[in-house]
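Contents: one structure, followed by commentary.
Only one protein chain is missing; all other protein chains are in place.
What follows is chain A.
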Amino acid sequence: MWRDKVLAPLKDRLVYAILEQVRKERDGEAIERELVVKPIESMVKLGLERNKPLAVYSETIELPYIAALHEYYAAETTNFLAQNAVPDYYSHAETRMAEESARAVLFLDTSSEPRVTAALTDIFVTAHLPALQGEVIPLVAAMVADSSSESHAAKALARGYALLARVPGAFDSVQDALGAFVVERGLAALDKLGDEPASNPRKYVEALLEHYAAFRTVVDTAFAGSGQFSLVLDKAMREIVNAKPKTNAGSSGGASSLPPAAELLAKYCDMVLRKSSKSQLEDAELSKVLDSVMEVFQYLEDKDVFQKFYSQMLAKRLIQSLSVSDDAESAMISRLKKAAGYEYTSKLQKMFQDMTLSDELNASFATAVEKTGMDIGGVAFSFKVLTKGSWPLSSPSTPFVQPPELDKLIKRFEAFYKNQHSGRELFWLPELTKGELRTAYLAKNHDLIVTNYQMAILCLFNRGTVFSVAEIGKLVGLESKVLMRNVASLVKVKLLSLVADAGDTAVSQAEPKAEAKAKTEAKTEAETDDAAASSSAKPSKGKKGKGKKRAPIKLNSSTKLEVNLNFSNKRIRVKVLSSLIRDSTEERAATVRGVSEERMFFLQAAVVRLMKARKKMAHSVLVGEVCEIAAARFKPRVALIKKAIEQLIDKGYLARVQGEKGMYEYLA
């Protein structure tokens, strides 16, 4: 009755009146709210049709109400945006939307809530989407620039995020732009470092982490820790970490086509884990640094390159006893194991274990020596037995005859070792060995810290006074380049001196009584392998040339040398070692070469394994699965996988299936 007889004719006027009141309120006038609430309530009550109880309400007032909402704010928002900056609009929209939601709760039936919310989203967000999206990146930039999370930009960004989050997919374009922005900023930050990381890798790691932290804050505070944006950030970080330097101007980049991250990260580890007088880190601090390394590590694609450099540097630390502590070393190895798996660290672990085993071995050998009164020539010793294959070492590059002073020690140790481990073989790596000699022929006696080669050369002078370079070479067996280098370093520190002239001088110089250059103690560290030898490391602590320029030492095979009886040095312990340093760029190039060989080998092995299991595979599937297998170690280029496949075809392991394009078959 009421519906048909009263409402129907009055409807239009009534609705108009109601909406007019609402409009006034929106404009900021005070209205008599009852005048709006009551009629609408009565319309709700008119739900007489049972199956559609709200039909009258919806048709009569809800739809017009929402239409009015649209109409009012379409103009309002456009005007506002025309006159104000987008960040202001964010707060404006926030306020207005809150107002309207509250208004709807008051005036409308609760069933209208979702419709109102959707309308508000349409009006305030969707309608102005490009403008709202466009402001995100500038705000991110502003927020990163002003690091405080309470900054104006941070707040605005959070509002903007909340608005855009109402529209599904609104972030898709923002996300790409943000990713690109993070990458651009990150690369610029690294670029700014220039060549510095090469000498101070800490800068590199710090710059990366600082960059990451800044954007992490953005995601966490402004983007409510959104998973979507976390992924974007991770992807961008991966891109930054694995980027090749843009400008190849720096000489450091020239040696290889590899991105520098893996090597820098390994270097940083070395810096932290290597004993140094300068800055010893506290345990807690060290642990934090290692964690930060791992943060970068997780983004690293060239994990194999890192492993290679890391193991090389670890080898040096262990062989030369330069580690800060065993705990620190094993802390790092266990972190790597956790991040990259058991296999990844198995060699590192083995190297580390070899050290412990060697310590035990030295102790038990010492006990045996003491107990049996074994004659080892009266020298102190320290042996390191390294498992072949686990260490990044190659066999000695030159033949070598140990000085007779060490003969007994070496023979006894070999016998002792073989007795304990029958079937194992020891190979000596004199290139990595150093020793100490005490002089007995000087006014003030010195301890000389020398390489094994230098030791052998000096020991010759226990048995003679003057030797020519050629004679030395014959007696110690060294290949001439190595010989020259070691002799030169002894001459350079003035332990040996050139015999003035050929001929009679040599004879006359023989006159000094055969001084006892009695070696009271020789400490030997010998590195040995279990099966076949390999060696390449060397003390990297170079002796800095003293300020004065020395005249170049001219040596040839007929140069005659004698012991300098007037040798003097301020220090009691004199380090001679330096000559051992091998060209590090050469070593680096070898490492890089090793990496690409190993990659090729790895890919071929992966292809063979897959093909052996499946017998027949399509090219794209095979490439995809190989990529997956390799992912833990490195990210292979497709061309490299194809090369691996081609080589296997060439060697007859695989064949292309006749008549089926892009199919391979396994040939048993």
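As a working rule, a residue touches a chain if its C-beta (ideal position, glycine included) is under 8 Å from a C-beta of that chain, and two chains touch if they have at least 3 such contacts; residues count from 1.
Criterion: contacts and distances are computed from a predicted model.
Asks: The complex lacks one chain in this depiction; which UniProt name from "Cytoplasmic tRNA 2-thiolation protein 2", "Proteasome subunit beta", "Defective in cullin neddylation protein" or "Rad60/SUMO-like domain-containing protein" does that chain carry?
Replies: Checked against "Cytoplasmic tRNA 2-thiolation protein 2", "Proteasome subunit beta", "Defective in cullin neddylation protein" or "Rad60/SUMO-like domain-containing protein": the hidden chain maps to "Defective in cullin neddylation protein".
Asks: Just to verify: which one of A:K235, A:K350, A:H619 or A:K635 makes contact with the chain not shown?
Replies: A:H619
Asks: Out of A:E34, A:E282 or A:D650, point to the residue that touches the absent chain in the complete complex.
Replies: A:D650
Asks: Of the listed residues A:G194, A:G378 or A:G662, which contacts the missing chain in the full complex?
Replies: A:G662
Asks: On chain A, what residues meet the omitted chain?
Replies: 619-620, 638-639, 642-643, 645-646, 649-650, 656, 661-664
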